[in-house]
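I have placed the structure first, in the form of C-alpha coordinates, so that the comments after it can refer back to it.
Excluded from the complex is one protein chain; the other protein chains are retained at their positions.
To keep things simple, chains are lettered A, B and C as they appear, and every chain counts its residues starting from 1.
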Amino acid sequence: MDFLGIEDEAFLRGKVPMTKQEIRILALAKAHITPDSIVYDIGAGTGSFSIEAARLAPQGQVYALEKNAEAVSLIQANAEKFQLENIVILHREAPEGLEALPNPDAVLIGGSGRHMEEILDIVTEKLPEGGHIVVTAITVQSLMQCISYMRAHKGNYQYDAIQVQVSRLEKVGSYDMAKALNPIFIVTCVKGAF
Amino acid sequence: MDFLGIEDEAFLRGKVPMTKQEIRILALAKAHITPDSIVYDIGAGTGSFSIEAARLAPQGQVYALEKNAEAVSLIQANAEKFQLENIVILHREAPEGLEALPNPDAVLIGGSGRHMEEILDIVTEKLPEGGHIVVTAITVQSLMQCISYMRAHKGNYQYDAIQVQVSRLEKVGSYDMAKALNPIFIVTCVKGAF
Amino acid sequence: MDFLGIEDEAFLRGKVPMTKQEIRILALAKAHITPDSIVYDIGAGTGSFSIEAARLAPQGQVYALEKNAEAVSLIQANAEKFQLENIVILHREAPEGLEALPNPDAVLIGGSGRHMEEILDIVTEKLPEGGHIVVTAITVQSLMQCISYMRAHKGNYQYDAIQVQVSRLEKVGSYDMAKALNPIFIVTCVKGAF
Partner (left out) sequence: MDFLGIEDEAFLRGKVPMTKQEIRILALAKAHITPDSIVYDIGAGTGSFSIEAARLAPQGQVYALEKNAEAVSLIQANAEKFQLENIVILHREAPEGLEALPNPDAVLIGGSGRHMEEILDIVTEKLPEGGHIVVTAITVQSLMQCISYMRAHKGNYQYDAIQVQVSRLEKVGSYDMAKALNPIFIVTCVKGAF
(Lines give C-alpha, C1' and ligand atoms only; values in the text may rest on other atoms or scores of the structure.)
Protein backbone atom coordinates (compact mmCIF):
# COMPACT_ATOMS: atom_id res chain seq x y z
CA MET A 1 0.00 0.00 0.00
CA ASP A 2 1.43 3.35 -1.02
CA PHE A 3 0.67 6.32 1.20
CA LEU A 4 0.57 9.91 0.15
CA GLY A 5 3.29 11.65 2.13
CA ILE A 6 6.69 10.02 1.70
CA GLU A 7 9.20 11.16 4.32
CA ASP A 8 11.65 13.76 2.98
CA GLU A 9 14.62 11.60 3.98
CA ALA A 10 13.45 8.80 1.70
CA PHE A 11 14.29 10.83 -1.42
CA LEU A 12 17.70 11.14 -2.97
CA ARG A 13 18.20 14.85 -3.28
CA GLY A 14 21.82 15.99 -3.61
CA LYS A 15 21.89 19.76 -3.40
CA VAL A 16 18.67 20.30 -5.29
CA PRO A 17 16.09 22.13 -3.16
CA MET A 18 13.07 19.97 -2.37
CA THR A 19 9.51 20.83 -1.41
CA LYS A 20 8.82 19.49 2.06
CA GLN A 21 6.52 16.57 2.84
CA GLU A 22 3.60 18.57 4.21
CA ILE A 23 3.47 20.80 1.14
CA ARG A 24 3.66 17.79 -1.18
CA ILE A 25 0.78 16.17 0.66
CA LEU A 26 -1.39 19.26 0.39
CA ALA A 27 -0.56 20.02 -3.24
CA LEU A 28 -1.16 16.43 -4.32
CA ALA A 29 -4.43 16.15 -2.41
CA LYS A 30 -5.59 19.34 -4.06
CA ALA A 31 -4.62 18.07 -7.54
CA HIS A 32 -7.31 15.33 -7.45
CA ILE A 33 -5.13 12.72 -9.11
CA THR A 34 -6.91 9.47 -9.95
CA PRO A 35 -5.37 6.00 -10.61
CA ASP A 36 -5.30 6.60 -14.37
CA SER A 37 -4.43 10.32 -14.41
CA ILE A 38 -2.00 11.89 -16.83
CA VAL A 39 0.08 14.29 -14.73
CA TYR A 40 2.64 16.93 -15.67
CA ASP A 41 5.25 17.84 -13.07
CA ILE A 42 6.76 21.11 -14.30
CA GLY A 43 10.05 22.14 -12.74
CA ALA A 44 10.25 18.70 -11.20
CA GLY A 45 13.42 19.27 -9.15
CA THR A 46 14.30 16.07 -7.29
CA GLY A 47 11.16 14.45 -8.60
CA SER A 48 9.48 14.24 -5.21
CA PHE A 49 6.15 15.38 -6.67
CA SER A 50 6.52 13.01 -9.60
CA ILE A 51 7.17 10.06 -7.32
CA GLU A 52 4.14 10.73 -5.18
CA ALA A 53 1.98 11.42 -8.25
CA ALA A 54 3.15 8.20 -9.94
CA ARG A 55 2.08 6.22 -6.89
CA LEU A 56 -1.33 7.86 -6.92
CA ALA A 57 -1.70 7.09 -10.63
CA PRO A 58 -0.39 3.53 -11.09
CA GLN A 59 -2.36 3.10 -14.33
CA GLY A 60 -1.61 6.65 -15.43
CA GLN A 61 1.51 8.45 -16.51
CA VAL A 62 3.63 11.24 -15.05
CA TYR A 63 5.66 13.57 -17.25
CA ALA A 64 8.45 15.26 -15.31
CA LEU A 65 9.96 18.32 -16.99
CA GLU A 66 13.18 19.69 -15.57
CA LYS A 67 15.85 21.92 -17.10
CA ASN A 68 18.68 21.18 -14.66
CA ALA A 69 20.81 18.16 -15.55
CA GLU A 70 21.71 17.26 -11.96
CA ALA A 71 18.04 17.32 -11.02
CA VAL A 72 17.16 15.14 -14.02
CA SER A 73 19.58 12.50 -12.73
CA LEU A 74 17.98 12.68 -9.30
CA ILE A 75 14.48 12.17 -10.72
CA GLN A 76 15.80 9.12 -12.55
CA ALA A 77 17.46 7.79 -9.39
CA ASN A 78 14.35 8.40 -7.32
CA ALA A 79 12.09 6.72 -9.87
CA GLU A 80 14.36 3.69 -9.67
CA LYS A 81 14.53 3.76 -5.90
CA PHE A 82 10.74 3.76 -5.67
CA GLN A 83 10.45 1.26 -8.54
CA LEU A 84 8.13 3.39 -10.58
CA GLU A 85 7.86 2.81 -14.30
CA ASN A 86 5.17 5.34 -15.11
CA ILE A 87 7.38 8.43 -14.99
CA VAL A 88 8.71 9.92 -18.23
CA ILE A 89 11.53 12.34 -17.55
CA LEU A 90 12.07 15.17 -20.02
CA HIS A 91 15.22 17.25 -19.78
CA ARG A 92 13.45 20.37 -20.97
CA GLU A 93 12.64 23.85 -19.77
CA ALA A 94 8.88 24.20 -19.94
CA PRO A 95 6.91 25.31 -21.87
CA GLU A 96 9.27 23.59 -24.30
CA GLY A 97 8.23 19.98 -24.68
CA LEU A 98 4.67 20.39 -23.40
CA GLU A 99 3.08 20.66 -26.85
CA ALA A 100 3.90 17.08 -27.81
CA LEU A 101 2.60 15.45 -24.62
CA PRO A 102 -0.78 13.75 -24.24
CA ASN A 103 -3.38 15.98 -22.59
CA PRO A 104 -3.05 16.09 -18.80
CA ASP A 105 -5.63 15.61 -16.07
CA ALA A 106 -3.52 17.35 -13.47
CA VAL A 107 -0.61 19.76 -13.75
CA LEU A 108 1.81 20.45 -10.92
CA ILE A 109 3.95 23.56 -11.29
CA GLY A 110 6.75 23.82 -8.76
CA GLY A 111 9.15 25.81 -10.88
CA SER A 112 8.21 27.95 -13.81
CA GLY A 113 11.58 29.50 -14.60
CA ARG A 114 9.99 32.85 -15.43
CA HIS A 115 7.74 31.27 -18.06
CA MET A 116 4.56 31.03 -15.98
CA GLU A 117 2.37 32.74 -18.55
CA GLU A 118 3.53 30.70 -21.55
CA ILE A 119 3.26 27.52 -19.54
CA LEU A 120 -0.26 28.34 -18.44
CA ASP A 121 -1.22 29.27 -22.00
CA ILE A 122 -0.23 25.85 -23.34
CA VAL A 123 -1.64 23.99 -20.37
CA THR A 124 -4.94 25.83 -20.82
CA GLU A 125 -5.17 24.52 -24.38
CA LYS A 126 -4.52 20.97 -23.31
CA LEU A 127 -6.29 20.66 -19.96
CA PRO A 128 -9.84 19.25 -20.15
CA GLU A 129 -12.73 20.72 -18.21
CA GLY A 130 -12.45 19.68 -14.57
CA GLY A 131 -8.68 19.33 -14.83
CA HIS A 132 -6.54 20.76 -12.03
CA ILE A 133 -3.45 22.93 -11.99
CA VAL A 134 -1.66 23.21 -8.65
CA VAL A 135 1.10 25.80 -8.38
CA THR A 136 3.45 25.84 -5.40
CA ALA A 137 5.35 29.11 -5.06
CA ILE A 138 7.95 30.38 -2.65
CA THR A 139 8.24 33.81 -4.23
CA VAL A 140 5.52 36.45 -4.23
CA GLN A 141 6.22 37.09 -7.91
CA SER A 142 5.42 33.50 -8.92
CA LEU A 143 2.30 33.66 -6.81
CA MET A 144 1.23 36.87 -8.51
CA GLN A 145 1.97 35.58 -12.01
CA CYS A 146 -0.34 32.68 -11.34
CA ILE A 147 -3.07 34.71 -9.65
CA SER A 148 -2.93 37.42 -12.32
CA TYR A 149 -3.26 34.81 -15.03
CA MET A 150 -6.24 33.23 -13.33
CA ARG A 151 -7.91 36.60 -12.81
CA ALA A 152 -7.35 37.42 -16.49
CA HIS A 153 -8.88 34.08 -17.52
CA LYS A 154 -11.94 34.01 -15.30
CA GLY A 155 -13.93 32.43 -18.07
CA ASN A 156 -11.67 29.38 -17.95
CA TYR A 157 -10.72 28.90 -14.32
CA GLN A 158 -11.66 29.11 -10.70
CA TYR A 159 -8.73 29.43 -8.36
CA ASP A 160 -8.18 29.13 -4.68
CA ALA A 161 -4.92 30.21 -3.02
CA ILE A 162 -3.49 29.46 0.39
CA GLN A 163 -0.26 30.07 2.21
CA VAL A 164 1.07 27.28 4.43
CA GLN A 165 3.72 27.67 7.08
CA VAL A 166 4.88 24.55 8.86
CA SER A 167 7.19 24.43 11.85
CA ARG A 168 8.72 21.21 13.02
CA LEU A 169 9.28 20.60 16.71
CA GLU A 170 12.85 19.33 16.90
CA LYS A 171 13.87 17.34 19.94
CA VAL A 172 16.73 18.95 21.83
CA GLY A 173 17.23 16.90 24.97
CA SER A 174 14.03 17.15 26.96
CA TYR A 175 12.82 20.14 24.95
CA ASP A 176 10.91 20.46 21.67
CA MET A 177 12.09 23.45 19.70
CA ALA A 178 10.05 24.95 16.89
CA LYS A 179 12.00 25.17 13.64
CA ALA A 180 10.25 26.96 10.83
CA LEU A 181 10.04 25.78 7.26
CA ASN A 182 9.62 28.46 4.64
CA PRO A 183 6.03 29.46 3.95
CA ILE A 184 4.72 28.25 0.61
CA PHE A 185 1.83 29.51 -1.48
CA ILE A 186 -0.36 26.83 -3.06
CA VAL A 187 -2.73 27.91 -5.82
CA THR A 188 -5.30 25.38 -6.99
CA CYS A 189 -6.92 26.15 -10.35
CA VAL A 190 -9.81 24.15 -11.74
CA LYS A 191 -10.70 24.47 -15.39
CA GLY A 192 -14.26 25.38 -16.22
CA ALA A 193 -15.47 24.77 -12.69
CA PHE A 194 -18.52 27.06 -12.46
CA MET B 1 -13.06 8.01 -7.00
CA ASP B 2 -12.82 9.49 -3.51
CA PHE B 3 -10.16 12.10 -2.89
CA LEU B 4 -8.56 12.90 0.40
CA GLY B 5 -9.46 16.50 1.16
CA ILE B 6 -13.19 17.11 1.07
CA GLU B 7 -14.06 20.82 0.91
CA ASP B 8 -15.15 22.23 4.30
CA GLU B 9 -18.42 23.44 2.82
CA ALA B 10 -19.41 19.91 1.87
CA PHE B 11 -19.89 18.94 5.53
CA LEU B 12 -22.97 19.63 7.59
CA ARG B 13 -21.63 21.34 10.67
CA GLY B 14 -24.16 23.39 12.63
CA LYS B 15 -22.30 25.29 15.31
CA VAL B 16 -19.81 22.54 16.06
CA PRO B 17 -16.23 23.67 15.42
CA MET B 18 -14.57 21.78 12.58
CA THR B 19 -10.96 21.12 11.74
CA LYS B 20 -10.17 22.73 8.41
CA GLN B 21 -9.51 20.85 5.18
CA GLU B 22 -5.75 21.33 5.07
CA ILE B 23 -5.30 20.00 8.60
CA ARG B 24 -7.56 17.02 7.85
CA ILE B 25 -5.50 16.21 4.78
CA LEU B 26 -2.23 16.33 6.69
CA ALA B 27 -3.47 14.41 9.73
CA LEU B 28 -5.01 11.69 7.59
CA ALA B 29 -1.97 11.34 5.37
CA LYS B 30 0.19 10.99 8.47
CA ALA B 31 -2.15 8.32 9.94
CA HIS B 32 -1.26 5.82 7.17
CA ILE B 33 -4.78 4.49 6.82
CA THR B 34 -5.13 1.49 4.49
CA PRO B 35 -8.29 0.19 2.73
CA ASP B 36 -8.99 -2.28 5.53
CA SER B 37 -7.91 -0.19 8.53
CA ILE B 38 -9.73 -0.06 11.82
CA VAL B 39 -9.74 3.63 12.80
CA TYR B 40 -10.80 5.38 15.99
CA ASP B 41 -11.86 9.02 15.71
CA ILE B 42 -11.80 10.35 19.27
CA GLY B 43 -13.62 13.60 19.88
CA ALA B 44 -15.11 13.28 16.44
CA GLY B 45 -16.96 16.63 16.39
CA THR B 46 -18.79 16.99 13.08
CA GLY B 47 -17.30 13.71 11.90
CA SER B 48 -15.18 15.30 9.21
CA PHE B 49 -12.20 13.09 10.11
CA SER B 50 -14.43 10.02 10.29
CA ILE B 51 -15.87 10.69 6.85
CA GLU B 52 -12.47 11.08 5.24
CA ALA B 53 -11.11 8.05 7.11
CA ALA B 54 -14.10 5.92 6.09
CA ARG B 55 -13.43 6.76 2.43
CA LEU B 56 -9.78 5.77 2.82
CA ALA B 57 -10.80 2.49 4.47
CA PRO B 58 -13.76 1.20 2.44
CA GLN B 59 -13.18 -2.37 3.65
CA GLY B 60 -12.32 -1.21 7.16
CA GLN B 61 -14.29 0.36 9.96
CA VAL B 62 -14.29 3.75 11.64
CA TYR B 63 -15.38 4.19 15.26
CA ALA B 64 -16.36 7.78 16.00
CA LEU B 65 -16.53 8.67 19.70
CA GLU B 66 -18.16 11.94 20.64
CA LYS B 67 -19.67 13.14 23.91
CA ASN B 68 -21.77 16.02 22.57
CA ALA B 69 -25.26 15.04 21.42
CA GLU B 70 -25.54 17.74 18.75
CA ALA B 71 -22.24 16.62 17.28
CA VAL B 72 -23.34 12.98 17.30
CA SER B 73 -26.32 13.94 15.15
CA LEU B 74 -24.05 15.77 12.75
CA ILE B 75 -21.76 12.77 12.38
CA GLN B 76 -24.83 10.66 11.59
CA ALA B 77 -26.06 13.22 9.07
CA ASN B 78 -22.65 13.51 7.43
CA ALA B 79 -22.25 9.74 7.20
CA GLU B 80 -25.59 9.63 5.40
CA LYS B 81 -24.73 12.55 3.16
CA PHE B 82 -21.52 10.84 2.05
CA GLN B 83 -23.26 7.44 1.92
CA LEU B 84 -20.79 5.72 4.17
CA GLU B 85 -21.80 2.58 6.00
CA ASN B 86 -18.51 1.80 7.68
CA ILE B 87 -18.79 4.38 10.47
CA VAL B 88 -19.97 3.32 13.92
CA ILE B 89 -20.94 6.33 16.01
CA LEU B 90 -20.60 6.03 19.77
CA HIS B 91 -22.13 8.72 21.96
CA ARG B 92 -19.41 8.37 24.56
CA GLU B 93 -16.72 10.43 26.19
CA ALA B 94 -13.44 8.62 25.63
CA PRO B 95 -11.76 6.71 27.15
CA GLU B 96 -15.20 5.30 27.98
CA GLY B 97 -16.20 2.88 25.27
CA LEU B 98 -12.73 2.24 23.88
CA GLU B 99 -12.13 -0.98 25.81
CA ALA B 100 -14.84 -2.91 23.98
CA LEU B 101 -13.77 -1.93 20.46
CA PRO B 102 -11.69 -4.10 18.12
CA ASN B 103 -8.03 -3.15 18.09
CA PRO B 104 -7.27 -0.13 15.89
CA ASP B 105 -4.68 0.39 13.18
CA ALA B 106 -4.90 4.16 13.38
CA VAL B 107 -6.21 6.48 16.07
CA LEU B 108 -7.16 10.09 15.42
CA ILE B 109 -7.48 12.29 18.50
CA GLY B 110 -9.06 15.67 17.83
CA GLY B 111 -10.57 16.20 21.23
CA SER B 112 -9.47 14.52 24.42
CA GLY B 113 -11.72 16.30 26.88
CA ARG B 114 -8.95 16.42 29.49
CA HIS B 115 -8.51 12.63 29.39
CA MET B 116 -5.47 12.50 27.13
CA GLU B 117 -3.45 10.29 29.43
CA GLU B 118 -6.19 7.73 30.08
CA ILE B 119 -7.04 7.64 26.39
CA LEU B 120 -3.41 7.07 25.44
CA ASP B 121 -3.07 4.36 28.10
CA ILE B 122 -5.92 2.33 26.65
CA VAL B 123 -4.92 2.99 23.07
CA THR B 124 -1.39 1.86 23.88
CA GLU B 125 -2.75 -1.49 25.06
CA LYS B 126 -4.78 -1.99 21.92
CA LEU B 127 -2.62 -0.53 19.17
CA PRO B 128 -0.40 -3.05 17.34
CA GLU B 129 3.21 -2.37 16.50
CA GLY B 130 3.39 -0.04 13.53
CA GLY B 131 0.03 1.50 14.39
CA HIS B 132 -0.35 5.28 14.23
CA ILE B 133 -1.83 7.83 16.60
CA VAL B 134 -2.34 11.30 15.18
CA VAL B 135 -3.27 14.03 17.63
CA THR B 136 -4.45 17.42 16.40
CA ALA B 137 -4.31 20.10 19.08
CA ILE B 138 -5.24 23.75 19.17
CA THR B 139 -4.16 24.28 22.78
CA VAL B 140 -0.61 24.13 24.04
CA GLN B 141 -1.79 22.05 26.99
CA SER B 142 -3.16 19.28 24.76
CA LEU B 143 0.03 19.35 22.77
CA MET B 144 2.09 19.03 25.93
CA GLN B 145 -0.05 16.22 27.35
CA CYS B 146 0.60 14.25 24.20
CA ILE B 147 4.31 15.07 23.97
CA SER B 148 4.86 14.40 27.67
CA TYR B 149 3.15 11.04 27.34
CA MET B 150 5.27 10.09 24.37
CA ARG B 151 8.47 11.19 26.11
CA ALA B 152 7.47 9.12 29.15
CA HIS B 153 6.81 6.07 26.94
CA LYS B 154 9.88 6.19 24.72
CA GLY B 155 10.05 2.42 24.78
CA ASN B 156 6.69 2.26 23.01
CA TYR B 157 6.60 5.18 20.64
CA GLN B 158 8.38 7.48 18.30
CA TYR B 159 6.69 10.84 17.81
CA ASP B 160 7.03 13.68 15.44
CA ALA B 161 5.29 17.01 16.03
CA ILE B 162 4.59 19.91 13.70
CA GLN B 163 2.65 23.14 13.85
CA VAL B 164 0.74 24.18 10.74
CA GLN B 165 -0.60 27.64 10.04
CA VAL B 166 -2.66 28.11 6.91
CA SER B 167 -3.89 31.43 5.56
CA ARG B 168 -6.46 31.59 2.81
CA LEU B 169 -6.30 34.32 0.21
CA GLU B 170 -9.84 35.66 0.05
CA LYS B 171 -10.91 37.50 -3.05
CA VAL B 172 -12.01 41.06 -2.31
CA GLY B 173 -12.65 42.70 -5.67
CA SER B 174 -9.36 42.72 -7.54
CA TYR B 175 -7.39 41.98 -4.37
CA ASP B 176 -6.46 38.75 -2.57
CA MET B 177 -6.47 39.24 1.17
CA ALA B 178 -4.73 36.80 3.51
CA LYS B 179 -7.09 35.48 6.19
CA ALA B 180 -5.43 33.32 8.83
CA LEU B 181 -6.75 30.04 10.13
CA ASN B 182 -5.72 29.11 13.65
CA PRO B 183 -2.42 27.27 13.91
CA ILE B 184 -2.78 23.59 14.76
CA PHE B 185 -0.29 21.19 16.26
CA ILE B 186 -0.20 17.73 14.69
CA VAL B 187 1.61 14.99 16.63
CA THR B 188 2.20 11.70 14.83
CA CYS B 189 3.07 8.78 17.09
CA VAL B 190 4.14 5.40 15.74
CA LYS B 191 4.10 2.41 18.03
CA GLY B 192 7.30 0.45 18.31
CA ALA B 193 8.90 2.16 15.35
CA PHE B 194 12.61 1.90 16.14
CA MET C 1 5.88 58.06 30.00
CA ASP C 2 4.36 56.92 26.72
CA PHE C 3 5.14 53.43 25.55
CA LEU C 4 5.10 52.22 22.00
CA GLY C 5 2.44 49.56 21.82
CA ILE C 6 -0.94 50.77 23.06
CA GLU C 7 -3.35 47.90 23.73
CA ASP C 8 -5.91 47.43 20.95
CA GLU C 9 -8.78 47.80 23.43
CA ALA C 10 -7.66 51.31 24.34
CA PHE C 11 -8.69 52.67 20.95
CA LEU C 12 -12.18 53.68 19.95
CA ARG C 13 -12.78 51.78 16.76
CA GLY C 14 -16.43 51.30 15.81
CA LYS C 15 -16.58 48.97 12.83
CA VAL C 16 -13.46 50.27 11.16
CA PRO C 17 -10.82 47.54 10.79
CA MET C 18 -7.72 48.20 12.86
CA THR C 19 -4.14 47.01 12.56
CA LYS C 20 -3.26 44.96 15.60
CA GLN C 21 -0.87 46.05 18.34
CA GLU C 22 2.07 43.86 17.37
CA ILE C 23 2.01 45.08 13.78
CA ARG C 24 1.77 48.71 14.92
CA ILE C 25 4.78 48.21 17.18
CA LEU C 26 6.87 46.69 14.38
CA ALA C 27 5.85 49.19 11.72
CA LEU C 28 6.49 52.17 14.01
CA ALA C 29 9.85 50.85 15.19
CA LYS C 30 10.87 50.39 11.57
CA ALA C 31 9.75 53.94 10.66
CA HIS C 32 12.51 55.51 12.83
CA ILE C 33 10.32 58.31 14.12
CA THR C 34 12.13 60.92 16.21
CA PRO C 35 10.64 63.41 18.71
CA ASP C 36 10.38 66.14 16.07
CA SER C 37 9.43 64.03 13.06
CA ILE C 38 6.86 65.04 10.47
CA VAL C 39 4.83 61.87 9.82
CA TYR C 40 2.17 61.06 7.23
CA ASP C 41 -0.34 58.36 8.09
CA ILE C 42 -1.99 57.44 4.79
CA GLY C 43 -5.22 55.49 4.99
CA ALA C 44 -5.27 56.21 8.70
CA GLY C 45 -8.37 54.14 9.55
CA THR C 46 -9.09 54.44 13.27
CA GLY C 47 -5.96 56.53 13.70
CA SER C 48 -4.13 53.91 15.74
CA PHE C 49 -0.89 54.52 13.84
CA SER C 50 -1.34 58.29 14.09
CA ILE C 51 -1.84 58.10 17.86
CA GLU C 52 1.29 56.04 18.41
CA ALA C 53 3.28 58.20 15.98
CA ALA C 54 2.12 61.40 17.68
CA ARG C 55 3.37 60.06 21.02
CA LEU C 56 6.75 59.24 19.51
CA ALA C 57 6.97 62.71 17.97
CA PRO C 58 5.71 65.10 20.69
CA GLN C 59 7.52 68.06 19.07
CA GLY C 60 6.64 66.88 15.58
CA GLN C 61 3.45 66.66 13.64
CA VAL C 62 1.35 63.83 12.29
CA TYR C 63 -0.85 64.23 9.21
CA ALA C 64 -3.58 61.61 9.06
CA LEU C 65 -5.24 61.17 5.66
CA GLU C 66 -8.42 59.17 5.50
CA LYS C 67 -11.21 59.06 2.91
CA ASN C 68 -13.91 57.41 5.03
CA ALA C 69 -16.01 59.83 7.08
CA GLU C 70 -16.72 57.41 9.93
CA ALA C 71 -13.02 56.70 10.25
CA VAL C 72 -12.22 60.42 10.27
CA SER C 73 -14.51 60.83 13.29
CA LEU C 74 -12.78 57.96 15.04
CA ILE C 75 -9.35 59.49 14.48
CA GLN C 76 -10.66 62.71 15.97
CA ALA C 77 -12.14 60.87 18.94
CA ASN C 78 -8.97 58.88 19.52
CA ALA C 79 -6.78 61.98 19.32
CA GLU C 80 -8.98 63.53 22.02
CA LYS C 81 -8.96 60.39 24.14
CA PHE C 82 -5.18 60.28 24.10
CA GLN C 83 -4.97 64.08 24.48
CA LEU C 84 -2.79 64.59 21.47
CA GLU C 85 -2.65 67.97 19.78
CA ASN C 86 -0.07 67.21 17.13
CA ILE C 87 -2.36 65.30 14.78
CA VAL C 88 -3.85 67.06 11.77
CA ILE C 89 -6.70 65.04 10.30
CA LEU C 90 -7.41 65.42 6.59
CA HIS C 91 -10.60 63.96 5.18
CA ARG C 92 -8.94 63.17 1.86
CA GLU C 93 -8.16 60.22 -0.33
CA ALA C 94 -4.42 60.23 -0.90
CA PRO C 95 -2.56 61.21 -3.00
CA GLU C 96 -5.00 64.14 -2.89
CA GLY C 97 -3.89 66.54 -0.20
CA LEU C 98 -0.29 65.34 0.05
CA GLU C 99 1.14 68.03 -2.22
CA ALA C 100 0.36 70.87 0.18
CA LEU C 101 1.83 69.24 3.28
CA PRO C 102 5.27 69.98 4.74
CA ASN C 103 7.88 67.42 3.75
CA PRO C 104 7.73 64.24 5.86
CA ASP C 105 10.44 62.35 7.71
CA ALA C 106 8.41 59.17 7.89
CA VAL C 107 5.43 57.95 5.88
CA LEU C 108 3.13 55.18 7.05
CA ILE C 109 0.90 53.64 4.40
CA GLY C 110 -1.79 51.37 5.75
CA GLY C 111 -4.32 51.88 3.03
CA SER C 112 -3.56 53.07 -0.46
CA GLY C 113 -7.00 52.72 -2.02
CA ARG C 114 -5.52 51.53 -5.30
CA HIS C 115 -3.36 54.63 -5.64
CA MET C 116 -0.09 53.14 -4.38
CA GLU C 117 1.96 54.30 -7.35
CA GLU C 118 0.69 57.90 -7.36
CA ILE C 119 1.14 58.11 -3.61
CA LEU C 120 4.69 56.81 -3.81
CA ASP C 121 5.45 59.23 -6.66
CA ILE C 122 4.48 62.25 -4.61
CA VAL C 123 6.08 60.93 -1.44
CA THR C 124 9.30 60.31 -3.35
CA GLU C 125 9.40 64.00 -4.33
CA LYS C 126 8.89 65.15 -0.78
CA LEU C 127 10.80 62.63 1.32
CA PRO C 128 14.37 63.68 2.19
CA GLU C 129 17.31 61.30 2.00
CA GLY C 130 17.22 58.93 4.94
CA GLY C 131 13.46 59.25 5.26
CA HIS C 132 11.41 56.10 5.80
CA ILE C 133 8.28 54.74 4.18
CA VAL C 134 6.63 51.82 5.96
CA VAL C 135 3.85 50.05 4.11
CA THR C 136 1.63 47.54 5.89
CA ALA C 137 -0.33 45.33 3.50
CA ILE C 138 -2.84 42.56 3.98
CA THR C 139 -3.28 41.89 0.27
CA VAL C 140 -0.64 40.41 -1.99
CA GLN C 141 -1.51 43.02 -4.61
CA SER C 142 -0.66 45.95 -2.30
CA LEU C 143 2.54 44.20 -1.34
CA MET C 144 3.47 43.76 -4.99
CA GLN C 145 2.60 47.34 -5.91
CA CYS C 146 4.99 48.53 -3.27
CA ILE C 147 7.75 46.04 -4.08
CA SER C 148 7.42 46.65 -7.82
CA TYR C 149 7.69 50.38 -7.27
CA MET C 150 10.78 49.97 -5.13
CA ARG C 151 12.40 47.63 -7.65
CA ALA C 152 11.65 50.16 -10.41
CA HIS C 153 13.20 52.97 -8.35
CA LYS C 154 16.34 51.26 -7.15
CA GLY C 155 18.26 54.46 -7.54
CA ASN C 156 16.09 56.07 -4.88
CA TYR C 157 15.31 53.37 -2.37
CA GLN C 158 16.39 50.31 -0.49
CA TYR C 159 13.57 48.15 0.72
CA ASP C 160 13.20 45.31 3.12
CA ALA C 161 9.99 43.27 3.33
CA ILE C 162 8.75 40.88 5.97
CA GLN C 163 5.57 38.97 6.66
CA VAL C 164 4.42 38.72 10.25
CA GLN C 165 1.88 36.27 11.59
CA VAL C 166 0.87 36.58 15.22
CA SER C 167 -1.30 34.15 17.14
CA ARG C 168 -2.71 35.01 20.52
CA LEU C 169 -3.08 32.32 23.15
CA GLU C 170 -6.61 32.83 24.45
CA LYS C 171 -7.44 31.47 27.86
CA VAL C 172 -10.25 28.93 27.76
CA GLY C 173 -10.57 27.52 31.26
CA SER C 174 -7.28 25.83 32.06
CA TYR C 175 -6.23 25.77 28.41
CA ASP C 176 -4.50 28.30 26.18
CA MET C 177 -5.84 28.17 22.66
CA ALA C 178 -3.94 29.67 19.74
CA LYS C 179 -6.05 32.16 17.78
CA ALA C 180 -4.46 33.46 14.63
CA LEU C 181 -4.39 37.06 13.53
CA ASN C 182 -4.14 37.67 9.80
CA PRO C 183 -0.60 37.74 8.43
CA ILE C 184 0.58 41.20 7.45
CA PHE C 185 3.34 42.25 5.09
CA ILE C 186 5.52 45.14 6.27
CA VAL C 187 7.73 46.83 3.69
CA THR C 188 10.31 49.29 4.97
CA CYS C 189 11.75 51.63 2.34
CA VAL C 190 14.63 53.98 3.04
CA LYS C 191 15.34 56.80 0.65
CA GLY C 192 18.84 57.03 -0.73
CA ALA C 193 20.24 54.53 1.73
CA PHE C 194 23.16 53.00 -0.17
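One rule holds for everything that comes next: a residue touches a chain if its C-beta (ideal position, glycine included) is under 8 Å from a C-beta of that chain, and two chains touch if they have at least 3 such contacts.
All figures in this text were calculated on a predicted structure; none of them were measured in a lab.
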{"item": "Chain C residues touching the omitted chain (full complex)", "value": "1, 3-5, 22, 25-26, 29-30, 32, 34-35, 147, 151, 160-169, 174, 176, 178"}
{"item": "Hidden partner chain, residues of chain A it touches", "value": "138-142, 165, 167, 169, 172, 174-183"}
{"item": "Interface residues of chain B (partner: the chain not displayed)", "value": "140-141, 143-144, 147, 163, 165, 183"}
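Following the convention adopted for this analysis, only the chains that are shown with their structure count from here on.
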{"item": "Overall pattern in which the protein chains touch one another (line/ring/star/complete/other)", "value": "complete"}
{"item": "Superposing rotation of chain B relative to chain C, computed on C-alpha atoms, to nearest 5°", "value": "180"}
{"item": "Inter-centroid spacing, chain B versus chain A (mean Cα positions, whole Å)", "value": "27"}
{"item": "Centre-of-Cα separation between chain C and chain B, whole angstrom", "value": "42"}
{"item": "Centre-of-Cα separation between chain C and chain A, whole angstrom", "value": "38"}
{"item": "Residue numbers of chain B (touch at least two other chains)", "value": "165, 167, 169, 174, 176, 178"}
